[in-house]
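Missing here is one protein chain; the remaining ones are kept as they sit in the complex.
Per-chain numbering from 1; labels A and B assigned in written order.
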Amino acid sequence: MNISGLKMNFAGKDFVRITHYSKKEIEYILDVAEEFEDTYRKKTQMKLAEGKILATLFFQPSTRTQFSFQTSMHRLGGSVLGFAGTEYTSVMKGENLEDTIRMFDSYTNIIVIRHPEAGSAEKAAEVAKVPVINGGDGSNRHPTQALLDLYSIRKFKGKIKDIKFAFWGGIKYSRVAHSLALGLAMFGAKIYQVYPGNQSLPDNIIQELKEKYNVSAPPRLQPDEALKQVDIVYMGGAIQDLTIGGGKAMVSEEERKKTLEEYNKYFVLSLERFKKLGVKDDLLVMHPLPRHVETLKPDLDNTKHCGYFEEAGYGIPVRMALLALLLNVKN
Amino acid sequence: MNISGLKMNFAGKDFVRITHYSKKEIEYILDVAEEFEDTYRKKTQMKLAEGKILATLFFQPSTRTQFSFQTSMHRLGGSVLGFAGTEYTSVMKGENLEDTIRMFDSYTNIIVIRHPEAGSAEKAAEVAKVPVINGGDGSNRHPTQALLDLYSIRKFKGKIKDIKFAFWGGIKYSRVAHSLALGLAMFGAKIYQVYPGNQSLPDNIIQELKEKYNVSAPPRLQPDEALKQVDIVYMGGAIQDLTIGGGKAMVSEEERKKTLEEYNKYFVLSLERFKKLGVKDDLLVMHPLPRHVETLKPDLDNTKHCGYFEEAGYGIPVRMALLALLLNVKN
Partner (left out) sequence: MNISGLKMNFAGKDFVRITHYSKKEIEYILDVAEEFEDTYRKKTQMKLAEGKILATLFFQPSTRTQFSFQTSMHRLGGSVLGFAGTEYTSVMKGENLEDTIRMFDSYTNIIVIRHPEAGSAEKAAEVAKVPVINGGDGSNRHPTQALLDLYSIRKFKGKIKDIKFAFWGGIKYSRVAHSLALGLAMFGAKIYQVYPGNQSLPDNIIQELKEKYNVSAPPRLQPDEALKQVDIVYMGGAIQDLTIGGGKAMVSEEERKKTLEEYNKYFVLSLERFKKLGVKDDLLVMHPLPRHVETLKPDLDNTKHCGYFEEAGYGIPVRMALLALLLNVKN
């Protein structure tokens, strides 16, 4: 539901960083997503993108990002082509990224790219005439995950402003956290960090928070302290971000081991722990998934604390909205 | 052609085992397949599943099952997404099957899963709200292959009841044979077994045949004896079922060698052998394919004995029928 009555034109724009858009623009995307939620829930199809082709260029394998973009394009009535993963990575190694992008630019109507190198989506956007969406570039940014997380928060809590939101786990190399922290700051949420070792948000993000949204470095909380105080804990990071963020190990094996030990001791979330601590009834757990069931225990799955499955589903209306707006087919 | 005039409602049901359905229900599916055969033969498209999305989740690679489901969904006017094979298997190894299924459950309208573990389709069906079709689970079941084989028999021979049907080759670990034996018993065919070593139907299937359909253990025939007596020989099994059934070796290397030797000596089918034996003109050879041309000789391909190519094609109308019924779009 487009509360403002406003109509915005995103035709031909890229979506590479969330900070390239104003709060009003992001809100508009989320409003359009709200309009599309019915199509998502009823699993029907609109004809808005009929005849359009989406290229999904996944130089790194992906599950939710890739399949939700494909689903979203089908729900809009469009077609999809592209590649995923290791095989094509080697095939295309012989070709520079610009030439690959030029090919899909002349074939398709819109491009989503995931690539192990930070800055790759920016590079693609410079070359392509059609809109380019960043589906995750190395350990740098993942703005569409941030978008669906903002949408999820608004759905779960009715607002984003003033929500107490704690990043939970190592987020130094988490592209999801980097984009989401900026999105949360844009909307005036209260951000906290709960992390093992020295795996806090990196300096460049801290600086951007200050410069763009006048938000100071998010305070660090101790795990139990956070669970009692905040409205939302956002898991993620940790194992994958220390080892495969951007496709390669980010820290020494020794540091990794130490961090993991700390993580396994203090960062496991379970209903048992929630009960022992006596957390609020409406403490919400979010997670971009996939999870490790050892650290996000399935005993939480069927409780009111579980937000992570609905969150994943919201990828559909949100990515539908983004595609429709950049393709300029949403009237 | 729906002979009975009956209309049955399969909306939202799963198709995990053939024994979950009654004979009447299976017949109804085959009748609907008959209605769709014209679309298959003329290679046209219906709009029944327009706007619906099929997820093809192949944790093991596949050819006929995967591509015939995709073809069937396209022939019904719907869309397809998913993955196949080794690459994604490793990608999704970090995630439990339930979480993967939950994702596709919220994205798509219906799911086909092939997985190396017995029971995986059942597990998926428990988690998903949308219909789940078992595309083969380990060495356990493969009910849609059984369905298309029943359809083929009905087309080739005009009926299934009282047809003398011989499984030919090792079927201890053949998921195709397990499902088909039960389907044949449901319809009152006369089942025989012709196998090397001790590669007969396993005890659990023998028991199910007795309990569900009051059918005794199918008699063992000697190879030449079978070729002279039965109406249909159903090849398959042997090599693949001893080594990659469920993705891993099922017997010791020694036993495998011995079985293969026996197989190569007594189980090769060829026109030459048929002529020498003087088999019936209408002895039909079926095979789920792919075949090894060393054991099912191409000299049979252009003879009246060859049923295996048409059989593969019947995968289309049968899987179209199954998809349309479970999606509840067949009116």
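As a working rule, a contact is a pair of C-beta atoms (placed from the backbone, for glycine too) under 8 Å apart; a residue touches a chain by one contact, two chains touch by 3 or more.
None of these values were measured; they are calculated from a predicted model.
Novice: If the hidden chain were put back, which residues of subunit A would touch it?
Specialist: Contacting residues on subunit A, toward the hidden partner: 50-53, 79, 81, 83, 87-88, 91-92, 94-96, 99-100, 102-104, 106-109, 130.
Novice: Tell me where the left-out chain touches subunit B, residue by residue.
Specialist: 43-45, 61, 63-64, 67-68, 70-71, 74-75, 77, 80, 84-87, 289-293, 309, 312-313, 316
The criterion applied here is as follows: only the chains that are shown with their structure count from here on.
Novice: Hey, how far is the Cα centre of subunit A from the one of subunit B, in Å?
Specialist: So the centroids are 41 Å from each other.
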